[in-house]
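See structure below.
For this view, one protein chain was removed and the others were kept in their places.
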Amino acid sequence: MAQAEQALKVKSSGRFWRRLKLLTESPIGVAGAMLVLFWVFVAIFAPWLAPYDPNANNYEALADPLPNDMFLLGTDNQGRDILSRIIWGSRTVLIVAPVATFCAYVVGCILGLLSGYYRGWVDSVISRLADILLSFPAIVLYILIIMRLGPSAINVIVAVIFVASPQIIRIVRGITLEQRELDYVTAAKMRGESAIYIMLVEILPNTRGPLIVDSCLRMGYTTIQIGVLGFLGLGLPPPDPDWGGMVQETYSMMSTWPHMSLYPAIAISSLVVGFSLLADGLREISLRD
Amino acid sequence: MGAFAARRLAALIITMMVVSMLIFAAFEWTPGQVASKMLGPFATPEQVELLTEQMGLNRPAPVRYIEWVGNVLKGDLGYSTYFKTDVNNIIWDRLGNTLLLASIAFAIIVPCSIIFGVAAGMREGSKLDRTISVLSIVTTSVPEFASGVFLATIFVIILEWLPGASTLESGGDWSIASQLVLPVAVMVLFDLGYVVRMVRAAMVDVMMKPYIRTAVLKGLGFRKVVLGHALRNAMVVSLTVILLQINYLVAGVVVVETIFAYPGFGHMILESALSKDTATVEAATLIIVLIVVITQIAGDLGYMWLNPRIRFK
Partner (left out) sequence: MSSPATLRKTAAVTVAAKPILELRDVKISYITRAGRIDVVPALSFSLAKGEALGLVGESGCGKSTVAYAIMKYLGGAGRITNGQILFNGQDMASMSEDQLRQIRGSKLAMVYQDPMSSLNPTMRIGRQLEEVPMLHMKVGREEARQRAIRFLGEVNLPDPELIMERYPHQLSGGQQQRVVIAMALMAEPDLLVMDEPTTGLDVTVEAAVLDLVAQLRHKHDTAIIFISHNLGTVLRVCDRVGVMYFGELVEEGPIKEVFANPRHPYTRGLLDSIPTMGADKHSRRLSPIAGQVPSALARPVGCGFASRCSFCEPATCTTVPIPTIAIPGEARHQAKCVRLSELPPHRRFQVVPGEATAEIAKSGETVLGIDHLYKIYRPSGTIFDSKPAEVRALTDIELSAERGRTLAIVGESGCGKSSLAKVLTGIEVATQGKVKLIDWEIGHVPVEKRNQAQKKSIQMVFQNPDSTLNPSHTVGFAIRRALQRLRGISASQAKTQAAELLRLVNLPMEFVNRRPRQLSGGQKQRVAIARALAGDPALIIADEPVSALDVSVQAAIINLLIDLQDKRDATLVFISHDLSVVRFLADHVAVMYLGRVVEYGTVEQVYAPPYHPYTEALLSAAPVAEVGKERERIILEGTIPSATKQIPGCPFASRCPRKIGSICDDQPPPEHVTQQGHRIACHIPLGDLAKLNTRAAE
């Protein structure tokens, strides 16, 4: 098995570079990648980039929170520097969203493979459960789960798993159902490979194409969901900055101080647009090769 | 088709049973919690125990589940601790308000998504296609609360054309119609792009099919090829996606309703969830899931009707 993994690694890195080179041919994909990379850079270097402590209250600024030379994007309703909060907020979202998406993928791939490979009652049980979860509108499911478990980063991740993995199960199951009928799987069975080997080494690598595009889209979608949870007051507990929460805290002051809501709204929109454009670029090149 | 409908009905009943069990298990399994939620944070353990006893909450869970289901089936949805009235008194008005919003949005989304999606997908890679595609990617990528902020900044604060809140109270400065504009706009912006892309993808796929080539090489004009041969096939695929939007429009509007203080169903779920009003949340969830499952069945039936491969087996 170790050998198989190694073989997989060598190959996927080769494909990775090929894809990267191809991506430069899609202007939309490049634009998306730039936006995403910009925020990744900001998140990594947040301590150096942020001019102030994101949670420090500057009470003098309360009187005039508008942007000025000291506070480039102004201050919020508690006198905190909006620029610093946006910079630190990028960390929150860029950690929670990928981790949550990844966990959803692990769950979704395992259950999707099992369901598509074994079919029969295993498939019935898994697919039914997925269907039932899918018949809850996503936002209602989020509200129910957070209401039951309480708001925290871990629970946001749990909620994302419940919402996203049924869709991933569907995709992986569909591909598995198709692949398991192909001759190379029959050949593997005939040389006595175990079911686990066939699922992980033979079938899983071939789901990669559609999943790369999907994961990128899903990352954007998860970012929206995390923002929405923050906006509804179900996200991370204060005072740590989170873009959705920043809008929620200041939204009631829209008519007087629109900048407090506007800048975090722009931040989250640009990141999600980045993910979506990148996904579209990837989709475009995946059709080509 | 009749046998199919019957089977789907059976599936619907089973799904609803499982969903109700899940909801019940999630919220009412541990009886003490319900009582303490009702009494609030300052209740003593004795008070909680007493109430638990009075409400019969210490009986076995299956018994209480059956009782709850029985009540729901009789039309008794329970008492709302947040709204301080029977759930029935509040939930249907709210649902009505949301359906008003949802149906206006749906009436805009369906024709627009088909027109834009078909226009973009009929010539893949054309200027029109790229413009529509990028625009729809961008609009669906902006979260509703963000587009709410953007639209409010422009139309409420700068231009002062529209109200910032849509409480549906008449008699104020703003008519009901003007109050509906922004919420509908935000929903349409967020959802339309997604549906457009789905219709476009279906259309692109269909336009590459050999039967489209047959139609062109018959000598048909492009218009006839698109409208006569491609459209219906693209709709077969898109129908399900379009109908699924009803779910988003009915339940997913939580955010929009919260932004504009709109007295709708989604906002009600959020408020009651935040205040741990179990009865309301349970009832609302059941209704939502029922709506979703029914739309799914409608989608399947529509798919069968549009797709002769299934209709004439």
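Letters are used for the chains, namely A and B, taken in the order the chains are written, and counting of residues starts over at 1 for each.
Quick note on the criterion: a contact is a pair of C-beta atoms (placed from the backbone, for glycine too) under 8 Å apart; a residue touches a chain by one contact, two chains touch by 3 or more.
In this text, all values refer to a predicted model and were calculated from it rather than measured experimentally.
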Selected from A:56, A:187 or A:287 as touching the chain missing from the view: A:187
Among B:75, B:111 or B:210, the residue in touch with the chain that has been omitted: B:210
Residues of chain A in contact with the chain not shown: 3-4, 7-8, 11, 25, 124, 182-184, 186-187, 189-193, 202, 205-206, 208, 288
Absent-chain interface as seen on chain B, which is shown: 3, 7, 10-11, 14, 125, 209-211, 213-221, 228-229, 232-233, 236, 306-309, 312
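As a convention for this text, only the chains that are shown with their structure count from here on.
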Residues of chain A defined as touching chain B within the complex: 28, 128, 131-132, 135-140, 143-144, 147-148, 220, 224, 227-228, 231-234, 244, 247-248, 251, 254-255, 258, 261-262, 265-266, 268-269, 272-273, 275-277, 280
Chain A contact footprint on chain B (complex, rising order): 15, 18-19, 22-23, 26-27, 133-134, 137-138, 140-147, 149-150, 152-153, 156-157, 164, 247-248, 250-252, 254-255, 258-259, 266, 269-270, 273-274, 276, 281, 284-285, 288-289, 292-293, 296
